[in-house]
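Removed from the display is one protein chain of the complex; every other protein chain stays in position.
We call the chains A and B, going by the order they appear; numbering starts again at 1 in every chain.
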Amino acid sequence: MLFKFKRLCAGPILAFSAACASALLLASAPAGAQTVTAVMQSGLRVTDPILTTAYITRNHGYMIYDTLFGMDSHFKIHPQMVGKWSVSDDKKTYTFTLRDGLKWHDGAPVTSADCIASIKRWAQKDTTGQVLMTIVADMKAVDDKTFQVILKKPTSLLLEGLAKVSSRPAFMMPKRIADTPASQPIKEFIGSGPFKFVASEYKPGLRVVYEKNKDYVPRSEPASWTAGGKVVHVDKVEWVTMPDQITAANALLNGEIDYIEQVPFDLLPMLKGRDNVKVEVLDKLGNWTYYRFNHLQAPFDNKLVRQAAMYAIGQEDVLKAMVGNPEYYKTCAAVFGCGTPFASSYGKDEVIQSNIKKAKELLKKAHYDGAPVVIMHPTDIALASVQPVVIASALRKAGFNVKLKTMDWQTLVSLRDSQKPVSEGGWSIFCSYSILAASGDPFNNTTIASNGKKAWAGWPDVPEIESLRRKFAFATDMAERKAITARIQKLAIDEGVIGPLGQFVVPAAYSTKLSGVLSSPVTVFWNMKKAK
Amino acid sequence: MLSYIARRLLATIPVIIMVAVVVFAILRLTPGDPAAILAGDDATSAQLAQIRQSMGLDQPIYLQFIHWVGQLLHGDLGVSLLSGTSVAGMIAHRMGPSFALAVGTIIVTLIIALPLGIIAAWKQGKLLDRAIMSFSVFGFSVPTFVVAYLLIYLFSIGLDWLPVQGYKPLSAGFWPFAERLILPVLALSAIYIALIARITRSSIIEVMGEDFIRTARAKGVKENVVLIHHALRNAAVPIITIIGIGVASLISGVVVTETVFNLPGLGRLVVEAVLARDYPVIQGLILLFSLIYILINLVVDVLYAVFDPRIRY
Partner (left out) sequence: MPVSANSEPAIGASEGLADLPGAGTPVSSSGPGVWARFRETLKSGPVLFAFVILVAIVLIAILAPVLGTVDPVAINPAERLRHVSAAHWFGTDAFGRDTYSRVIYGARVSLLVGAGATVMSIAVGLLIGVIAGYFRMADAVIMRVMDGIMAIPNILLAIALVSLTGASLVTVLVAITIPEIPRVVRLVRSVILTVRTEPYVEAAVTLGTRVPRLLFRHMVPNTIPPLIVQGTYIFAAAILIEATLSFLGAGLPPEIPSWGNMMSEGRMYFQLLPGLILFPGIFLALTLLSVNVLGDVLRDVLDPRMARRP
């Protein structure tokens, strides 16, 4: 800092130099306090990770809360808060014993009652949890550190639910907080995680400050994804919202911040090859993007028309426009994601290539009458604003009558709820994206739910998919599960339940002062060290 | 004059009420659902309805309005729908940077623009006039964000004289506070310098053609006294009007600057709140803006009477 000063004071500001220097020295942080300043993908406003599935809130959750089980990079489940656990021979009774030394941030010990209440709240909102609760006969505390979950039928959903990485991890909270109904946001932010939330410095949408939880007892295994030891090496982590991405990149280059969670692809040339910045893809699994039809209204209530659209749309064009650099994307037809245990490539000819000829044939066969296709186009979400433009262009080439309706995300979300026809303000297509770590099985992946009007916007109605999902919950054999998911893939593509647009990874960038930055599908700050 | 000011202050109340009603109406009629942000992207309709209920958004609009007005009369601006923090607290916290930016811009603008306008008027038609006017046009030929990026590129990245972004309050020391405001103030001032220089030039030229100016010159009064003492005073009214308009429009002008330079001010808060449909925050902010505009306009109108005795209320 002093070095920058000498150059400034060479100007007419000589008089200030003495005052400046002393002011700076007075204002600088106490010696030895290490803070990592990070610019995250958006501002944190909602602080209840059970209520919302926003990624930033989930990341906040991982800072201050802990989970009973975690998952490593091979998708294997490991105990985290749980020390010992066992399951009865009939596989219906699970007994969990918490590790020693687990405390809440206010000093109280973590008890079974807390965990049971937390599981209940989580299960109210989470799709896996909801299905789980229909199979759970009882949850009871044996003593302060041991509790049991008794199932009606054997299922692997219990451990998978408790260990899931995203979008709604089963975070543990004190009972008094977990007893808040799941439709209301929590008001206190006490967890048992490796960081503590500094409420006095929280400015919603602007700034969040976390400090190291000195009483945290990490596991001894090496860290991998959300499993293993969560050892914190810095004193504070500060999340700063920076609305302008170029400014964020410049700030990183200038040493004003340490870490950018997601770097826009087109800004990478600014950051690559610099000797004080490292660019790295931390979530190697990445995300997938997709589009959804409105199955209730013309023209996509007609299966042939949906098929025509799927043939017309090509993934390469979308990914090129969205990501640009082929190093960061790949085409993929699997609704459960390429690179995950249940990937299947059925439908790749239809979904990956753009086949305008076939699309035109199908449209003719379907007697398409020129009914307007309204594609909702949000301009304020970077990773959802490019796909509609490319899709519109592809559909127009095939002969669809396309209207691109531009709006902000809020409007899109509220218009999306409308089941009315296009002429009354309805919609035909919208696009979005999700992380693959949360899309790998038929429960986490809400995009393939096909229970008609109760499903996610788009309302596909394919009863067979729903019965397959239920079957999946009780299938414990891997081969059986693969067969089920392969069949779901076929149905999803044939019926146009979801239109995969491909996969991409988003790089992070950080100062070379940081080391030990973990690869993980969710952004974590343990294990990180900062050079002095 | 005092009775005029008193009457104006009284008139504030109906205006605020009108603004409150209009904004409330605009907000509730605009599509958008703050419950959706809280609930997350994959929430079902049933879950959204539950959350809307807990936010009080399921009640009829007039009831929501009455509830809000009731809170207001108790001095309570409510809480943010998304984060639950007090609206008054959010506004108070974010006022500092916007205020610093606005005041800095006004000062820099007046210091630069008034002399430029006077000189251009003095040398009307000559090269200096055309040069100043052309140069000032660049001030509003380029969007503020382009000027901002250019300044960052030159002074932060290139010369490393100033930080790229961020805000430190005055309590952190004068220089850390000031150094982070220099570039934003410059970026924002560009457009206002251009505007005020031009209107100053134009108004003074108007006045310079007057007989009394000829008389003053004939009396042997020096040209700079003619300019400043006689001409400027008479040209004051339109100049003050534009300054008032400029100050008032600063509120929308700061948005881009706060975004690019990462200043946690009110401009950004407006945009974020609007994009998130955080109704209480938006309503609170607009009430604040109305008060500010009313005050500014009142000051401007009073200044008219001060500078121009022909104006009577």
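By definition in this document, a contact is a pair of C-beta atoms (placed from the backbone, for glycine too) under 8 Å apart; a residue touches a chain by one contact, two chains touch by 3 or more.
Here the structure is a predicted model, which is why all the values come from computation and not from measurement.
In the complete assembly, the contact with the undisplayed chain comes from A:320, out of A:175, A:320, A:471 or A:529.
For the chain left out of this panel, the touching residue among B:26, B:111 or B:159 is B:26.
Across A:41, A:73, A:95 or A:406, the single residue that touches the chain missing here is A:406. Residues of chain A that touch the chain left out of view are 245-246, 264, 266-267, 269-270, 316-318, 320-321, 324, 377, 379-380, 386, 389-390, 393, 404-408, 410-411. Interface residues of chain B with the unshown chain, by the touch rule above, are 7, 11, 14-15, 18-19, 22-23, 26-27, 29-32, 124-125, 130, 133-134, 137-138, 140-146, 149, 153, 191, 195, 198-199, 202-203, 205-206, 209-212, 237-238, 241-242, 244-245, 248-249, 251-252, 255-256, 259, 270-271, 274-275, 282, 286, 289-290, 292-294, 297, 300, 304, 308, 310-312.
We adopt the following convention: only the chains that are shown with their structure count from here on.
Averaged C-alpha coordinates give centres for chain A and chain B that are 38 Å from one another. Interface residues of chain B, counted against chain A in their complex, comprise 30-34, 36-45, 47-48, 50-51, 53-54, 80, 82-85, 90, 93-94, 149, 152, 156-157, 159-161, 163-166, 168, 172-176, 179, 259-262, 264, 268-269, 272, 275-277. Residues 4, 7-8, 16, 19-20, 23-24, 26-27, 43, 45-47, 51-54, 125, 127, 167, 183-185, 187, 203-207, 240, 242-244, 246-247, 250-251, 253-254, 256, 380, 407-411, 413-415, 417, 432, 446, 454, 456 of chain A touch chain B in their complex.
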